[in-house]
Each structure stands twice: as C-alpha cells, then as structure tokens.
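Removed: one protein chain of the complex. Kept in place: all other protein chains.
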Amino acid sequence: MADKVGVVDTMFARVDMYPFVVQAFQDVGWEPEIVRRTVPGVKDMPVEALDLLEKEGCAIVLTLGMGGGEPVDYTCVHEACVGIQGVMLKTGKHVIDVIVHRNEVKDDLEFYKLCKNRAYKHAVNAYWLLSKPEELTKRAGTGERQGLDNEGQIAVKK
Amino acid sequence: MADKVGVVDTMFARVDMYPFVVQAFQDVGWEPEIVRRTVPGVKDMPVEALDLLEKEGCAIVLTLGMGGGEPVDYTCVHEACVGIQGVMLKTGKHVIDVIVHRNEVKDDLEFYKLCKNRAYKHAVNAYWLLSKPEELTKRAGTGERQGLDNEGQIAVKK
Amino acid sequence: MADKVGVVDTMFARVDMYPFVVQAFQDVGWEPEIVRRTVPGVKDMPVEALDLLEKEGCAIVLTLGMGGGEPVDYTCVHEACVGIQGVMLKTGKHVIDVIVHRNEVKDDLEFYKLCKNRAYKHAVNAYWLLSKPEELTKRAGTGERQGLDNEGQIAVKK
Amino acid sequence: MADKVGVVDTMFARVDMYPFVVQAFQDVGWEPEIVRRTVPGVKDMPVEALDLLEKEGCAIVLTLGMGGGEPVDYTCVHEACVGIQGVMLKTGKHVIDVIVHRNEVKDDLEFYKLCKNRAYKHAVNAYWLLSKPEELTKRAGTGERQGLDNEGQIAVKK
Partner (left out) sequence: MADKVGVVDTMFARVDMYPFVVQAFQDVGWEPEIVRRTVPGVKDMPVEALDLLEKEGCAIVLTLGMGGGEPVDYTCVHEACVGIQGVMLKTGKHVIDVIVHRNEVKDDLEFYKLCKNRAYKHAVNAYWLLSKPEELTKRAGTGERQGLDNEGQIAVKK
C-alpha cells in the first residue's frame, strides 16, 4: 500500500509551493497518495495537520507557510510553529514545518526561488524521514540548508 | 440540519465586528445557527471558544479580537493566540482567530474598514473551510489578505 | 445554592486588590461564596486557580497579579498568563486574569486607582460571565477598558 | 508523617542555594523530609520536579535556578519556567520557581546575598503554602520581595 502524505498550504502565501512538493516526490521516485488542504493562513495550519495525521491516516505532513514582513507576522508564524510542535507531540508523527519569510531575500524572483528550493528540499526530507533515514544521517552536521545555500561542515583535521 | 457556528467577540474591541460576520454569511447564502458570546478581552476568548466547540456543538468558531497599541497588548494577544492553538489541538476543529491591531492603520475610519474587511473575509473563509474547501485550494499561494489589500501571487513563466 | 468564586492574589503586588473585588460583588448585589488564596507571586497563581476550579468547585476565578517594571517581570507575567490559559483549557472554566503593571502609570496614587478600577470592573465582568452574559454582549466592540478610561466605539454612520 | 519536600538545583548556578533552604526550614521549625536532585541547568529542572511530585510523592518542590547574562540565557530560563508551569498544571501541586539572574546586581557579593535571600524567603513561602496559608494572606498586596528589598504597600487613607 502506498504511503499517505499530507500537505497543508495557505492562501496567504504569495508563491504556490505545492507543485514543488509534487515535483520532488516524482524526482526521487516516490509515489505516495497526497492529501492537500488549503487554509487561510499559518495559524490555521496546525489543526489541519492534526486532522491529516489523526483522521486521514497520513504518515507525515508538510506545512507550507509564509510569514509577512511585519513584526506581528513573525508572532503569527511563531504561534503556528508552537501549535505544530503540539501536533507532533500529540500524534508522535513528523510535521515538516516549511516556513518562508518575505524578508529573507530582496526581490520577488529571489523569493520565488527561495520558496521553490525550500519546499522541494523539505519534500525530499519527508521522503527520507519515512523511507531512507540513512540519507539524513549521512548528512548529519554538514550544514545542509533548505532555501538558501548549504553552509558546509566545519571539521578539524586529525 | 443547519451548521452551528460560534462567534466570540470582546467588549475591549473598538469596532463591533459581529455584524460583518452575519453579513458575510448572508452574502454567500449560508444560514448556519450562530451562537454569539461576548467576553471582556482577548485572553478570555480561548476558553469561550472551547465551550462553543465542546459543549455547544459548534462546527467552527470565529474569534474577533482587538489588540491595543502598547507592547503589553501585543503580549496579551499572543497569549490568546497560543490559547487558541491549544483549543484547536484539543478539539480538532478550526478556530479562525481574527485579530486586529489598532496600530495597523492610522485613523479611525481606516481602522473601521480594516476590521470590517478582515472579519467579513474570515467569515467567508469559515464557510469555505466547512463547506467549500475547493475555494481555498483554488486560491492557494495567491497572497490573499484579510483586512488589507491582497498582495498577489509571485510566479515565474515557464 | 450560592455561586462559589475563587480569588487568587499575591504578596508581591503593592496594592491589596481583594477588597475591590468584594466591593464590586456587593455593589451588583451578588453574594457568592468567595474562596481567597494568596500566593507569593504571579507565577504561583495558575496552579492555585486550578485547585480552586477543580477541587474547591469554584465556578470562576479572578487572579489579581502585579508585574514589576523590569523586563524579567514582564516575562514572569507572560509565563503566568500562559499557565492561566492552560488552566482554562484544562477546566473549561474562565479565569479572569487581572494584571497590573507598575509602569502603566507614573505615581503611586494613579497606580492605586488603576488597580482599584481594574480589579473592580473585572469582578463585575466575572458576575456578568456567570449570570448576565447579555450585559457583555450589549457592550461588544465598545472599547470598554478596565483600569484605564474606556476608549469608545468607532462606528460609521449608515 | 513528615511532609516531603523536593529541591532541584543546578551545576550551572554560581551560588549553592541549597543550604539556604535547609536553614530556612530549621528557622521556622519545620522538619520535612527533603529530597534533593541536582541537574545540569535550568532546562533540566522541570522534568526532575515532575519526578519528585509524581514518583517521590513530594508535596511541593523548590527549583533553584540561575540565568546567565546573555540574551539566550533569558530564553533558556523562560523555557524552563514554561515547563514548570506545565508541571504544576499536570500535578496540581506548587513548584516554587526560584530564579536568579546574574545581571540583577553588580558584584559577586551582592549576587551571593541576592541568592541567599531569595532562596531563603521562598523556602519560607513553601512552608506557608503547605502549612500556614494565613501568613501569605496576611501579607497580600504588601509588595513583599524575595532577594531584593520589599517595596511596601501603596494604600490610600479612607
């Protein structure tokens, strides 16, 4: 039986990140059943993720949220992230909380690329968490980033 | 049987946002049973929403809260929002947390319009969440806003 | 049978706010059984409120807490308020969280008046929540304040 | 049967506050069984307090924690305090959360005195909470402080 994966996205976000998730699953050769739910904004994501994990039987959920540039937007994202921690503690399952902030980069094109890269890479992470945990461990402590360039590992020669 | 919707508002808010919710329901042709509860301020909203969801059998709740302009007001709103996340995790149902901050706009008229637009649009969102989720997905990643102008989608031509 | 109301106050506060609560109950003609508990500071209030609601059978609790003027004091108050949200979610009952901050006003006399007004008005709110919810709804969105002057409603003529 | 009291302290703190607690218990003529647990730092205190309350059967716990002067230290203390609120909500028992911040005073001697006074006075508070609640109520709203000078009560002559 195929894995069942939930994706929660928002109307608030200015980039449609869902296709990047689908693309990533295809690229790694994964064909899970995907259940997509769209909510107004980030604060509405946790309970939708809960529903996907508890009632829809999803094995993992990706939440795709965007924060605006105002201070209150950062607070909203924080509240959503605290809610998502609660969802994970209640269900014992992973929710990969993909957050982009409009102010991380300057122009719209850069922002589009940031969204694409972050959503795509975290979709791969979801696959690894469920099916190939050794891929994650192989990269432990290597400064892997989603959305921005990898920072690389700091090591000391022996 | 008609849907049952809860609305929690406050004495603290300077605009009566309840009528905008009622208007929105009428405009979309939705006739749910509405249970309204008024509390002193935002921190009193979560437990009232819990009551509406657990004991009154509401399918969804809209909380209409206003934050003042002082730093402690932002903290109070944050505490209310964390509480509301807790309510959603406990009940598995949506609470659409409509918050307006007095400092988002300059004058009273603008503020009135902000409140009206945000409460109205989130009432529509409540309807979509319960009955027409495809309307939300259709707008995924399009920069939809409540209260302020939509920001639009950032897309790249292929 | 008379209602049972809990009041939690602190040694830390510089104004004894309990008498204002008692006065308010008398003025509105309410004669509940009052159970008073004093704790060291605000962080000790939530668990005491929990005890009053779960073990003493109080229908509602008023917590009367004061924050000092240092940044850590604001953090302590925030932790107390988050705890009180938890108490409300666990019990399904209201805890009216009356907080005064020493820095809200300048001199001691003004502060005394602030404490008196806020505690008194919230005691009335407790009465309304339990017995006269229509009084709260009547004032929805009217900018009602406790401690400071009401701000009034912003409305637009039709 | 003697009361059972838990004390959690840390290696991180720069003052050994445990003896002040023992001294306070002796001075008030209280001879509870004391169970002491030392953890690395403040974030490790809540779960240890939980263990003392749930498994060791302590009636109350004192946590003796110190925050360093860096911003991240304040965040760590905040996380510990939120955890301790959770412990109290879960157990229904008091955890007196004694926190000292290195930056509250300037030199080491002053800091030592601050630690001594705060731990000592809160140990007395623990005794009062369990056995003499009337001592707390007697001091309600009097500006009682632990570690720093009492601030006194603000009252208005009638």
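The letters A, B, C and D name the chains in turn, as written, and every chain counts its residues from 1.
One rule holds for everything that comes next: contacts are C-beta pairs under 8 Å (C-beta built on N, C-alpha and C of every residue); 3 or more make two chains touch, one makes a residue touch a chain.
Keep in mind that what you see is a predicted model, and the values were worked out from it rather than measured.
Only one residue in the set A:34, A:82 or A:105 touches the chain that does not appear here, and it is A:82. Residues touching the missing chain, restricted to chain D, are 9-18, 36-40, 43-44, 46-48, 50-51, 54-55, 72, 75-76, 79-80, 82-83, 86-87, 90, 108-109, 111-112 (touch as defined at the top).
The set of chain A residues touching the chain not shown comprises 74, 78, 81-82, 84-86, 88-89, 92-97, 101, 122, 125, 129, 133, 136-137, 139-146, 151-156.
What we mean here is this: only the chains that are shown with their structure count from here on.
Listed here as common contacts of chain C and chain D: no chain.
In this structure chain A contacts its sequence twin chain B using mostly different residue numbers, the overlap staying below half. Bringing chain A onto chain D by least-squares fit of CA atoms involves turning it by 145°, to the nearest 5. Centres computed as Cα averages put chain B at a distance of 25 Å from chain C.
Our note on geometry: chain B versus chain D, Cα centroid distance of 41 Å, whole angstroms.
Within chain B, the positions touching two or more other chains are listed as 82, 86.
The set of touching chain pairs reads A-B, B-C, C-D, using the touch definition from the header.
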